[in-house]
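Missing here: one protein chain of the complex. Every other protein chain is in place.
This part shows chain A:
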Amino acid sequence: MVVLREGMCPGLDEGLVRDLRAADIKTVEDLVSSDIEELAQKCSVSYKALFAIRRVLLAQHTAFPVSGADLYEELLSSTAILSTGNPSLDKLLDSGLYTGEITELSGGPGSGKSQVCFGVAVHISYQLKQSVIYIDTTGGLTARRLLQMLQTETSNTEEQMEALQRIHIFRLFDIFSLLDCLYSLCSGGLQQASVGGGSAKAVIVDSVSAVISPLLGSKQNEGMSLMIQVAGILKTLAKDFNAAVLVTNHVTRSGSGEVQPGLGVSWSHIPRTRVLLERAEKATAVSRSSVRSATLIKSSRQPCHIKEEFDLQWWSRSQVEPSGKRKLDETDS
């Protein structure tokens, strides 16, 4: 809660703030939750004045209800569905990434998380002509691969360069710089990053677990608090700025050997949609195939545990696409 300061609301002058401090009332929270009558006696202020102050403060710090109809209006006008560019993934995600939501990809090493992120970034920046913020915490981003993916979309060098310029990359390797970056994005950086009006429509964090997991599990619970901070700011980015947030997570094995997303139960509430990526065959780690299977493990739209297979080669396929799908993407946005 906010510290009480003179001039915050009518009637709260310097003398009163001092008196309140003397009565151990420092923040708005303290004032609101205290017994006004008792306080009025202690500080020798009129009950009425304190009551008025409290009402104003409550009004200032409350959240306002919004009617469902208004919300629906807003939803229709502001929500976009950003196609991932891959038909199987789109099918799994109910036609793509929704703005205003956090979508999570989890999977073991080499399961294709980063590849999907690259593909999404390229698709959004080239096909949908929107800016993308790409936060790379593992050093896994290679612009060459992005270019490679773009080359399968178009052979026009100028268009490739334009699309690359719409992808903004941050390389951050610890949680505090990640938080710094996310907060500065919230306070205007998101608009700054985009070119030609509007704000960036997609924020990709690859990977969120790389910076959080070193902090978890020690005796101090600071890590947990920081994790929730990251979650909160990502949600704000998604909701208030209407961006589609895509994060990646690693996996752990439960006692029975089952694969599940990392970062524990607290984190599992954060993403709206979770997708688990695995290598398609159950075979050895030595097998090499670019086919991956994606399982939906949490979603508010589709039945869970539906499974789709897709090929990582999709993004480096040769130019064979019929134009029908492209049109669909554009109407979606």
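Heads up, the rule we're going with is that a residue touches a chain if its C-beta (ideal position, glycine included) is under 8 Å from a C-beta of that chain, and two chains touch if they have at least 3 such contacts; residues count from 1.
Here, contacts and distances are computed from a predicted model.
Visitor: I notice the complex is incomplete. Of the names "DNA repair protein RAD51 homolog 3", "NADH dehydrogenase [ubiquinone] 1 alpha subcomplex subunit 13", "Distal membrane-arm assembly complex protein 2" or "Trm112p-domain-containing protein", which is the UniProt protein name for the chain that's not shown?
Guide: "DNA repair protein RAD51 homolog 3"
Visitor: Among A:Leu146, A:Ala202, A:Ala243 or A:Val275, which residue is in contact with the omitted chain in the full complex?
Guide: Touching the chain that is not displayed is residue A:Leu146.
Visitor: Which listed residue, A:Ile36, A:Ile81, A:Leu164 or A:Ala280, touches the chain dropped from view?
Guide: Of these options, the touching residue for the absent chain is A:Leu164.
Visitor: So which of A:Thr138, A:Thr154 or A:Ser268 would be touching the chain we can't see?
Guide: A:Thr138
Visitor: Could you tell which one of A:Gly7, A:Gly217 or A:Gly255 touches the chain left off the display?
Guide: Per the contact definition at the top, the residue touching the missing chain is A:Gly217.
Visitor: If the missing chain were put back, which residues of chain A would it touch?
Guide: Residues touching the hidden chain, for chain A, are 1-3, 26-27, 30, 108-110, 114-115, 118, 121, 133-134, 137-148, 151, 161, 164-174, 176-177, 179-181, 183-189, 192-193, 207, 209-211, 213-214, 216-218, 220, 222, 225-226, 229, 233, 236, 240, 250-253, 257, 262, 284-286, 288-290, 313, 316.
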